[in-house]
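The other protein chains are all here in position, but one chain of the complex has been omitted.
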Amino acid sequence: MKPEDLFFLETHEWVHVDSNGGAKIGTIGISAFAVEQLTDLVFMELPKVGAKISAGDELGEVESVKAVSPIYSPVSGEVIEVNKDLPNKLEILNSDPYGQGWIAKIKITDEGSLDKLMDYKAYQKQCAS
Amino acid sequence: MPYTFNTPDDVEAMLQAIGAASVDELFQQIPDTFRLKRPLKIGPALGELELTQHMTRLSAKNSHAGQKVCFLGGGCYDHFIPAAVDTLASRGEFYTSYTPYQPEVSQGNLQAIFEYQSMICELTGMDVSNASLYDGGSATVEAVLMSIAATTRHGKVVVCQSVHPEYRQVVETYLENFETEVVTIRHEDGTTDLKQLQKAVDDKTSCVVIQHPNFFGCLEDVETVAKLAHKNGALLVQAFDPTSLGILKNPGQLGADIAIAEGQCLGNPMAYGGPYLGILAAREQFIRRMPGRIAGQTVGDGGKRCWVLTLQTREQHIRRDKATSNICTNQGLFALRASIYLALMGPSGMQRLGELCARKSNYAAAQLTANTRFERAFDAPFFKEFVVRDSTGKVSQLLRQCEDAGFFAGIALERWYPDLADCFLVAVTEKRTRAEIDSLVNSMAGTSRKTEKVHA
Partner (left out) sequence: MRNRLATKLLSELSKPGRQGVRLPDPDVLAKESLEDLIPREFLADAPPPLPELAEPDVIRHYTNLSTLNMSIDTHFYPLGSCTMKYNPKRNERIAAFPGVAELHPYQSERSLQGLFALLFEMQEILAEISGLPAVSLQPAAGAHGEFTALLTAAAYFRDKGMKRTKVLAPDSAHGTNPASAMMAGFDAVTIKSTPDGQVDLNHLKTELDDHLAVFMITNPNTLGMFDRQMGEIAKLVHGAGGLIYLDGANMNAILGITRPGDFGVDMMHFNPHKTFSGPHGGGGPGAGPICVTQALGPYLPSPIIAKDGDQYRLDYDRPKSIGRVRSFFANTGVLVRAYCYIRTHGPDGLKRVSEQAVLNANYLLNRVKHIFPVPQGDRCMHEFVASAATLKKEKGISAMDIAKRLLDYGFHAPTVYFPLTVPEALMIEPTETESKETLDAFAETLFRITDESAESLHAAPTSTIIRRPNEVQAARQPIVKWTKPD
C-alpha cells in the first residue's frame, strides 16, 4: 500500500479502509516515522482476535529496549485478524511498514471515527513540525 | 563527623567558589517557617568504640541461636552457612556497588545474577527466574499478581490454609482494594483438603497457591492440585523449600507454573526476619509478566559474551503505572549469597542436606512422641518440620521452660490456627546433632534440670 492511500492518527497509527461487500474492514499499522523514532524494536504484543475495540483504545504495544509505546486503534470495531508472524519478524516494520508490516484488521462498526483521521499530507506536516 | 573530609579551609574555599557567605545560605530555598530551629532529639553521637560497646550491651540482652539450641522454623531456619559465603559476599566490590545500570563496569554483578538465575532454574526445574524479590511473602503475592495478569481472571485466587500464614496475610493485604476474592482452602489432617479445593476452583480462578512442604512441614499432593488447576485454566503457584530439592521432586516436575520461595535458608543469616531473598521462577511463557530485574546474556564489541539487565520495559522506571510491579530493588546481595551457597553445595551437598534434614526431623519426631504427653498432630509424611500436639495443652508454658533449659524448642501455632492451640511446630535442620535432639527430648520430659545448658 502507498502511504498516500492511508489515514493517520496523531499517535502514528495508520488505517486502510476496504469496503468490498457490506462491512468496511480497516487494516491497521504504524507509520515509518514511528518505527524510526522507536529505534530498534524488540517486542510486540498483538490484540486478540474477537476483541471489541473503540477508536482510541489500546490495540497492542510495541517495545524497544528502553521504551514502550501503546498502539492505539484509529477505528471502532471487532478485531477479525492479526498479523501473527509480525512479532517474530519485527524487521518487517522497517522494510515494509505500510504493507507486510500491518498489525491487525478490524471490522468497522462506527464509521464516525474515520472523520477524525488525517490524510498523509497532514500527517507528514505533523511529523515535520 | 566520622565520614566526611572537608576541613574548615576546604569549606571556606568551596563557599568562595560558590559565592555563598555561609553553608546556611545554601539552604535559603527552604522557607524559614519550615526550618527546624532546635537540635534533633536523638541520642548523642557515639564514637566507634562507644557504639560497639553500646551495641554489645544491647545485643547481650537478646538470646540467640548460638546460645539456645534452635528448633524454630516456620519459613526461617538455622542452617549452616559456609565461611566462603561470608568472605566473598563481604567484598566491597560486591557489597558497596549498586544496581548494574552501567553494564561495562558491572559485569561482576550481572554475571552473578545470571548465574543465580541459572542455578535457581536448575534447582526448581523451571524455565526462567528473575533476579530476586524482597522475601517469601512478597514473592507469593507477586506470583499471584502475575497469575491474575496472565490469565486476565480478576475473580478469584485460591490459597491453601497450609501455606505460610504470613504469606497469606500479605496476599490479602495486597488484594484488599481490588475485586479479587481470596478463597482459603482448609487443611484436613495437615494437608490440603482436595475435595474442598475441587469445589472452589473454577473458570474465574487465576491461580491456586500451595506450599510443599507446607507450613506444617507436611508433604502435599502437588501433582493432583496442579492438574486440577490446569483443568480449570488456572495457574499453579507452588511455594517450595529450597533445602528440600536435593531429595524431593522439584516444582517443574510437579506441574507448577510459578515457583516461589523464601531463600533465607540458602546461606543467609536469620537476622530477625530480614533482609532475606524472595525467589521467583516460572515457565518460559510468563517471562514478560515477571516482576523485578532480569539479567540476560548478549555480546559486546568483538562478539565477546557479556551480560546486561534485560526486558526492562516491564519495569516501573519505564512503564510507570503500567509496570508488572512497583518493585525496584532486588535482593542482589542475598541472591549473591544464595548463588555462592549453591555453588559450594553442588548436587551432592544439596542431596546430603535434604537427607540430613529428613532423617534428623524424623528421629526427633519419633523420640519426642515416645513420651505419652506428646503426639504428632498430623500423620502425613514431612520433610524437616512437624507439628506436635501437647496433650496437656500447656504449650506456652512448655516452650518457656524449654527456653530456660537452653532450647528454642518450637513455635506455638495458636496465633495463626486457633484450633491448633495445643500444638507447636518443630524444625530440625542439618545443624542439630543427635545429642541436641536427645537433650531436647529429655528436657521436654522434665528430666533435665533447669540450669543445664546443652549446646554442642
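Per-chain residue numbering starts at 1, and chain names A and B are given in the order in which the chains are listed.
Here, contacts are C-beta pairs under 8 Å (C-beta built on N, C-alpha and C of every residue); 3 or more make two chains touch, one makes a residue touch a chain.
The structure displayed is predicted, hence computed values, not measured ones.
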In the full complex, the chain left out is in contact with A, B
Per the whole complex, from B:117, B:162, B:206 or B:238 the residue touching the absent chain is B:117
Touching the hidden chain, out of B:160, B:201 or B:295, is B:295
Residue positions on subunit A contacting the omitted chain are 40, 42-43, 63-65, 90
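Just so we're on the same page, only the chains that are shown with their structure count from here on.
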Rounded to the nearest Å, the gap separating the Cα centres of subunit A and subunit B is 45
So, in the complex, the side of subunit B touching subunit A is made of residues 288, 312-313, 318-319, 322
Listed in rising order, the residues of subunit A that touch subunit B in the complex are 43, 63-68
